[in-house]
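Following: one structure in structure tokens, then a few remarks.
Missing here is one protein chain; the remaining ones are kept as they sit in the complex.
Take a look at subunit A:
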Amino acid sequence: MANRPQNQPWDTLIDENLKKVFVEDANADLPPHLMELLDRLDKIPVANGAGQAAGMPSHSQEEAE
């Protein structure tokens, strides 16, 4: 069973505000250049599987604490 956090009263208020902020951001319209990017995805050449692009998930992504 997943280990889920137990909330305290202030935590609940914080989570509610976090959700409001996130929802506000997620409801914002995407800017035109991102919409255009989606439109032209089909024309973008794809990798042949060789190499590792920066930022692609790997097994050594542990961030230094």
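Definition applied: contacts are C-beta pairs under 8 Å (C-beta built on N, C-alpha and C of every residue); 3 or more make two chains touch, one makes a residue touch a chain; residues count from 1.
FYI, contacts and distances are computed from a predicted model.
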- UniProt lists the protein of the undisplayed chain, choosing from "RNA polymerase sigma factor", "ABC transporter ATP-binding protein", "3-isopropylmalate dehydratase large subunit" or "Polysulfide reductase NrfD", as "RNA polymerase sigma factor"
- Item | Residues belonging to subunit A that touch the chain removed from view | 2-5, 10-11, 13-15, 17-28, 30-31, 33-34, 37-38, 41-42, 44-47, 49, 53-57, 61-63, 65
